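The complex is shown incomplete by one protein chain, all other protein chains being positioned as in the whole.
Entry: subunit A
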Amino acid sequence: MDLSKQTHGDVVVITAADPRIDAAVAIEFKDRMRDLTADADGRVILDLEQVNFIDSSGLGAIVAAMKQLGGGKRLELAALSPLVDKVFRLTRMDSVFVIHDTTATGLGDASAAE
């Protein structure tokens, strides 16, 4: 599971560079997210632009990654492909996450900060 981390001010941006977040990589994804966000005090944006498929296990792993942030903090998502967006809408999980069109707009959206 190829995840990379960048810091923009106090915002951590994690970029997923694999085309799939599915049952085969769900546990690895969750563990890597825990490592990468362990010291994140501010907002965390997960950039999904390169991800074109997600299943319910992948969705569960993204939910788990949000819980790991602690303190009831909302994980922010950016650049959902049509299929990924569909899974979030069908499960109504689009109401749970802060979703940005792109990471750039997410970074400029100060109102997303709690």
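Here is the rule we use: a contact is a pair of C-beta atoms (placed from the backbone, for glycine too) under 8 Å apart; a residue touches a chain by one contact, two chains touch by 3 or more; residues count from 1.
The criterion applied here is as follows: contacts and distances are computed from a predicted model.
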{"item": "\"AIM24 family protein\", \"Cytochrome b\", \"ATP-binding protein\" or \"Glycyl-radical enzyme activating protein\" - which is the UniProt name of the missing chain", "value": "\"ATP-binding protein\""}
{"item": "Residues in subunit A touching the chain absent from view", "value": "19-20, 22-25, 50, 52-53, 55-57, 59-61, 63-64, 66-67, 72-74, 81-83, 86-87, 90-93, 96"}
